[in-house]
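Please see the structure below; I have some questions.
Omission of a single protein chain aside, the complex is shown with its protein chains in their original locations.
== subunit A ==
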Amino acid sequence: MKPHRRKKLGSILFIALGLSVAAGLTLYALKQNINMFFTPSQVAGGEVPKGQHFRIGGMVKDGSIAREDDSLSVNFVTTDFISEVPIHYVGILPDLFREGQGIVAEGVVDTAGVFQASKVLAKHDENYMSPEVKAALDAAGTSTEGSLPSEGYKPQY
């Protein structure tokens, strides 16, 4: 093999090695950071492994929000109109959080069966549902119930 060929081959091998290490590390990091999404029915049905960190999505049940006056704690119930899961959160809720609104929460279920949320998302306005919430309601076959207009939703930039 000619020297410059060998050099070329060497650098190609080096680059290939570097890329595969990068790809391996990337996939590893990806695997570590996947948040699964579950619906209230799946949670109630015991499909979530114990202690797993996951996302839950559903509607905030009417009349279920209970705030404590002397702290930032809040309890509410999320529902897909078939099953319900109680959620506990400490902190300031997003602007669009309210009863009858679709939300996505991130956290773990504790031993008492309460979802301890570390994050609550309700980014979309009242007419628009996040795909995750919609999927939860679709899965439960209840997406036509509740206060969800089927058209005329407003996009958010």
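Here, contacts are C-beta pairs under 8 Å (C-beta built on N, C-alpha and C of every residue); 3 or more make two chains touch, one makes a residue touch a chain; residues count from 1.
Definition applied: contacts and distances are computed from a predicted model.
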{"item": "Chain excluded from display, named as in UniProt, from \"ABC transporter ATP-binding protein\", \"Cytochrome C biogenesis protein CcmF\", \"Alkaline phosphatase\" or \"Transport permease protein\"", "value": "\"Cytochrome C biogenesis protein CcmF\""}
{"item": "Chain not shown, touching residues in subunit A", "value": "4, 7, 11, 15, 18-19, 22, 25-26, 29-30, 32-37, 55, 67, 69-72, 90-93, 95-96, 104, 123-126, 128, 130-132, 135, 153-157"}
